[in-house]
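Only a single protein chain was left out; the remaining protein chains are all shown in position.
Going in written order, the chains are labelled A, B and C, and every chain counts its residues from 1.
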Amino acid sequence: MSLEDAFADGPAFIPYLAAGDPDYESSLEYVEALERGGADIIELGLPFSEPIAEGPTIQNAVVRSLEGGMTPTRFFEFVEDLDVSVPLVCMTYYNLIYRYGDDHGPRPFVEKAASVGIEGFVVPDLPAEESGPLREACDEFGLDLVFIVAPTTRGERLERMMEQVSGYVYVQARLGTTGAQTDVSDQTGASLDRLAGYDVPKAVGFGISSGEHAQRIVRSGADGIIVGSALVDIVAQGHEAGDDSETVADRLETLARELKDGAVAGASQRPPHPERT
Amino acid sequence: MSLEDAFADGPAFIPYLAAGDPDYESSLEYVEALERGGADIIELGLPFSEPIAEGPTIQNAVVRSLEGGMTPTRFFEFVEDLDVSVPLVCMTYYNLIYRYGDDHGPRPFVEKAASVGIEGFVVPDLPAEESGPLREACDEFGLDLVFIVAPTTRGERLERMMEQVSGYVYVQARLGTTGAQTDVSDQTGASLDRLAGYDVPKAVGFGISSGEHAQRIVRSGADGIIVGSALVDIVAQGHEAGDDSETVADRLETLARELKDGAVAGASQRPPHPERT
Amino acid sequence: GKFGDYGGQYVPEALMPAIEELEDAYERYVLGNEDGFMDEFRTRLREFGGRPTPLQRADRLSDRYDREVYLKREDLVHGGAHKLNNALGQVLLAKYMGKDRIIAETGAGQHGTATAMACAHLDMPCEIYMGKRDINRQRPNVFRMKLNGAEVNPVTVGRGTLKEAISETMRDWATNVEDTHYVIGSVVGPHPFPSMVRDFQSVISEEARTQAREKMGRLPDSVLACAGGGSNTMGAFAEFVDDDETALYAVEAGGSTLDVDEDAGVAPNSASLTTGSEGILHGARTTILQDHDGQIMESHSISSGLDYAGVGPELAYLVDTGRVTAVNVGDDDALTAFHRLSQMEGIIPALETAHAFGYLERVAGPDATGEHDGLGEFVVVNVSGRGDKDLESAIEETYERDIDIAPNMDEFTGGL
Partner (left out) sequence: GKFGDYGGQYVPEALMPAIEELEDAYERYVLGNEDGFMDEFRTRLREFGGRPTPLQRADRLSDRYDREVYLKREDLVHGGAHKLNNALGQVLLAKYMGKDRIIAETGAGQHGTATAMACAHLDMPCEIYMGKRDINRQRPNVFRMKLNGAEVNPVTVGRGTLKEAISETMRDWATNVEDTHYVIGSVVGPHPFPSMVRDFQSVISEEARTQAREKMGRLPDSVLACAGGGSNTMGAFAEFVDDDETALYAVEAGGSTLDVDEDAGVAPNSASLTTGSEGILHGARTTILQDHDGQIMESHSISSGLDYAGVGPELAYLVDTGRVTAVNVGDDDALTAFHRLSQMEGIIPALETAHAFGYLERVAGPDATGEHDGLGEFVVVNVSGRGDKDLESAIEETYERDIDIAPNMDEFTGGL
């Protein structure tokens, strides 16, 4: 199933977890719990030592995962070991993609990712201006390249990005980096309006932490929701409390279901959008 | 008895102690012990808070005396309370002389000193260039003004000083400030030679600590010896050890006698000085 | 914004508008002197910063090395290092851009204090992000920043050091792009930072070039500068790059050894130009210390100011093209040079700066081989900063290493 297909039957719920957080085995269980909770696509973080685009929650997840021994090689094993059927998107920083293999450049990484079944990438520190080589490699191996559209992205920059994007566009709900917030920004609506003319699913992320949020976001026109920090928080709390992985997996599944249900409810409340294809 | 008279019957032994070191009553005993030990003149230090010309031994004596409450007023009482018959010289710094009484200037201090029986002054921070007013007051009240001649003093400066000096001249045996030393400098002989033409007793001080030293100094032509630090050391050691004042006084008397005897022995060994009057 | 393949703008999308706005401002105000920006900057550098700094003949070093050794005295700049040149430029630029809030990250605190000073001078609110662990190790600098009216925000995430502070500052900038300028402290980061910081720092070589002509009637045969991120290096080199007769030496921190432990992810040095490889870090493609996976390695140097796993992209490029020679000096030699300069010239240098003098000693000192050393007869060393900030480290490290020219340190056991 391609990424775009995941949006075919209603709003897509796209959860994020850092692979290997807090350890390899638990993390496999947690990711699988997300599918059970209704995930349509899963964003898997491959941790980079300098995660400049992340908030504290995911920064700490990155530290736990790296301390647990996560590497690009282990990451690919992790993907192979995962028992999920929904499409997987690898979220990581460009240096790991660029440095993989013997030749510098993104091709070896993309080739390997394709071989283990990754469907696409989100690379927060790779703007459209620098993404040519990665886009090329993705095309060669049939993978999608997701771009993040910020509330401040418009005009020429937006166009350049939309020319290169595939799979879905990650609509950043508000300024700032990742992190669970208790309200959803007005900026989201404006971003969705700006993107209305582009024929690609729009998934909204940054700050969504409850079913009610998810519902509102989808009601306002999003094709999907992306949730990271709220889920990573559950992993972190379980880790700190020393809870067993089954308990933590159950909590993840519960929140995932709440979010998915919220998204579905939001879609049903959506006024018809005559301008959307 | 005037200061110069003290040199009439052979070499004069001139010990120094800081008045009130380490306390008023003991200090009275100590000064009296010096007379018993053979002192011909006694230099009594009136402690000043910034004794720039002193070595560590006398600096510490100054601190003890000040902490014991010594002041110019108490100093004059101290002199009155002393039961000694040899002439007393007050050794102090100019600011105490200058500030005494209501009118600034040395006259009130000199007047008061004369009234309690002081015979003269040594003022280490008052060079001949600045000593006019003090010399005048001394003349008015019949007191002597002793100057210190350093090994480096010569020419015009020496002449200026010798014009103003009376009582005796304090011949500094070596460069540096006060302090007991184990050898006596060659500079002493040279200084005495330079002074040979001046008709005033020459007392040598700085670094004399034993009868043997005293003997050598007098043998080489001194009319007297001045001993400070070696005696102050006895006071300091007694104070630190908590010895009773009688014991300390006995030690002072013993060293004084050794020094006096040394001086006398030195005089008897002296070759005749045809050029001396 | 490119230097060969290096440079670029590898930043989160949310920052791109800020970066583009800054690029525009850089071109207008810095390159174009619009509204007299550069004039005001230079005037303030002179009057507030104390420029020009002297190019001083080092009499005793000149004797020791049997050549003319001149010192470019950036240690005399207000705040004690070249850092203010850049901080003042950026804070002033932010004012011209209509921003009303300044943020910056700091590791050891030097850039933070320079930024705080510039903000106090220009009446701009200032917040400095600093790792909690760095805060505990660098209390005097934290106090200085607070005295200058800055808020110091402790970053507790992760290990609480510079990398976390950088993320946190990026996060703040991404959240407040509209009214906030992020003052980056070296010739690193996304374009236009590497070019802009170089331009603010190039006053060093501009002055040195003129002063060399005045004093020696010609350009120097070589210029030496220590290199961490590379801002004093690029500042000292920029105006000499076109002068083929002047050799340029970037002296990196060799740390305890040039060997790296890839498995532990630790490089016991900060010699990215010498031992690093191409990669993408903090917004730019450049030479970095990384393991075979591309994870950034923990670097090390006796000097916290050189302790950085990357280097400015332009400097990496100039080394690749052969215009700049990258060399390195280890902890021991740097510390010995620290003591030597203090004793022989009466200048206590920053430990960063000491690395440059360590190289001079190695190739021109009494124990040098005597072969042609490439430095020539007229050497300029950039004294990038003063060492008052390093007194505690100097005590600790001198003890550990038993530096033979060091003074007797017995009474300093346990620090100041």
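In this section, a contact is a pair of C-beta atoms (placed from the backbone, for glycine too) under 8 Å apart; a residue touches a chain by one contact, two chains touch by 3 or more.
These numbers come from a predicted model, not from an experiment.
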{"item": "Interface partners of the hidden chain - shown chains only, full complex considered", "value": "B, C"}
{"item": "Which of B:E4, B:E54, B:D144 or B:D233 contacts the chain that the document leaves out", "value": "B:E54"}
{"item": "Residue among C:R60, C:R133, C:R159 or C:R323 touching the omitted chain", "value": "C:R60"}
{"item": "Hidden-chain contact residue, picked from the options C:N148, C:S231 or C:T246", "value": "C:N148"}
{"item": "Absent-chain interface as seen on subunit C, which is shown", "value": "46-48, 50, 53-57, 59-60, 73, 75-76, 78, 80, 116-123, 139-140, 142-144, 146-149, 339, 342-348, 388, 391, 394-395, 407-408, 411-412, 416"}
{"item": "Where the missing chain touches subunit B, by residue", "value": "48-56, 59-60, 62-63, 66, 71-73, 93-100, 104, 124-127, 129-130, 147-153, 157, 161, 172, 175-177"}
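Everything that follows uses one rule, which is that only the chains that are shown with their structure count from here on.
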{"item": "Subunit A and subunit B, separation of their C-alpha mean positions in angstrom", "value": "96"}
{"item": "Separation of subunit A from subunit C, taking each centre as the mean of its C-alpha atoms, in whole Å", "value": "37"}
